[in-house]
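Please read through the structure below; I'll follow up with questions.
What you see is the complex with one protein chain gone and the rest in place.
Take a look at subunit A:
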Amino acid sequence: MTGGDLLRVEGVGKTYPGVRANEDVSLTIAPGEIHALLGENGAGKSTLVKIIYGLVRPDEGRMLLNGQPYAPAAPREARARGVAMVFQHFSLFEALSVAENVALGMEDAPPMRELAARIRVVSEEYGLPLDPSRRVGDLSAGERQRVEIVRCLLQNPRLLIMDEPTSVLTPQEVKILFATLRKLAAEGTSILYISHKLEEIRALCDRATVLRRGRVVAECDPRECSAAQLAEMMVGQALSPTRRTVKAERGRIVLGVSDLSVPSPFAFGTALKDIRFTVARGEILGVAGVAGNGQDELLMALSGEIVTEPDRVRIDSRPAGDLGPDKRRAMGLVAAPEDRYGHAAAPDMTLTENAFLTGMVRRGLVSRGFVRWRAAREFARQIIADYDVRTPGPDVAARALSGGNLQKFLIGRELEQAPDVIVINQPTWGVDAAAAAAIRQAILNRAAEGAGVVVISQDLDELLEISDRFAVLNEGRLTRPRTTEGLTMEEIGLMMGGAHGMEVAHHAQA
């Protein structure tokens, strides 16, 4: 069968200083096969696909493409050999048009007019409609992904690598994407599909290779395994589901937002329009939505980075819309933004300094204008111990921590300030499964103690797991929050698809 494989990876290894990213990795991909690459964050999936795409050179091992030796020194070479890749963080240029973005990803792009025509043809053929002249910065996340896919398809790839493609899509868009991928596979294109979403892999893929700590630990037919079995292969242990303590009675309202409309401070941002919701003591409100629909803006409007009229945001029934972050913290509202290296933390400062920066108000870390460093370091140490942050100590720079570890520290920093209201954007993005479970449990515990929580996330499973009420942010508008219990994926998909008319009807009934 060796001759029949499209790609054969044999004993590939790659070592970074201090990390063995890949070790003796072997896998084969047959023509027309949808092959899943499964693993936690840091398991070595990204390194492996970067090797296949020519962005990273392996230290050892070899690869064969169609039986011929294959060692791409640059993505250009990989593309010339028929290997294309759709990136997890889109490799797109916001200020450029769709056609220009596509041209940049091609070896010998035809003149713009001809290219635009070809983009139209290919995008229609695969059910991914696109307007070549639009500026990418104005497109939704789903449309941007289409640009990447069309860019790949125009080069007639034999192997298409997709890195976590569904994390930015609504359930309906996922269906369209899967239909496209199946059509491609039926035409003979092989697909290497990277994900940690087990149900997707079971629905789509023919074969799966599971990576853990840089090594292949299993190979299986995902349709014959249960999601639990796959998860166990991936993590190496059975995961315990999060526990909810007894539901507290719905208490008094601690956060009220009414008629909140603010323009976005970002060049390609989304303005918030007429946001209204309330959060009661002990309640978790989950805010879903595809990236770029106003999540960052909502967090900033709640945290105090964007100020409005006083009555738009009320903390514990007191107007707070015109107050900055420190004053809102003093009133009991803490916030954890999404971007860890730059927004939530100052990356080059130590953990102690970062703990001080948001903890100073509620933890009393300032006395007469002087920093109480000893207390600040103690605070940082306590977070490190309680939230299992893997780091040598509180004097390490925030940048030195891995994404998951830093996230545990930053969430801990906010939750340990005895808050009445907690606002978190993307609590577990890029965090491994065990750490994610710990973070969710910590949020549930705080809610059980009486804090009102707003969790903004793009991970639907996460929101369905922890939230009491559920709303969707779509083009800067928030749907009316609904009880999470009994919600179906179809209903959520419709909410995310932007059925504004239906929402208006809901408001009218209420």
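A few remarks follow.
Heads up, the rule we're going with is that a contact is a pair of C-beta atoms (placed from the backbone, for glycine too) under 8 Å apart; a residue touches a chain by one contact, two chains touch by 3 or more; residues count from 1.
Everything below uses one rule, namely that contacts and distances are computed from a predicted model.
Missing chain, UniProt name from the options "Aminomethyl transferase family protein", "C-type cytochrome", "Nucleoside ABC transporter membrane protein" or "Acyl carrier protein": "Nucleoside ABC transporter membrane protein".
Summary of contacts with the chain left out: across A:Gly42, A:Gly105, A:Pro157 or A:Gly286, the touching residue is A:Gly105.
The chain that is not drawn here is touched, among residues A:Pro129, A:Pro265, A:Gly324 or A:Gly364, by A:Pro265. Touch with the chain omitted from the figure is made, among A:Gly54, A:Gly286, A:Gly304 or A:Gly452, by A:Gly54.
For subunit A, the residues touching the chain absent from view are 54-55, 74-76, 79, 87, 89-96, 100, 103-105, 109, 137, 265, 267.
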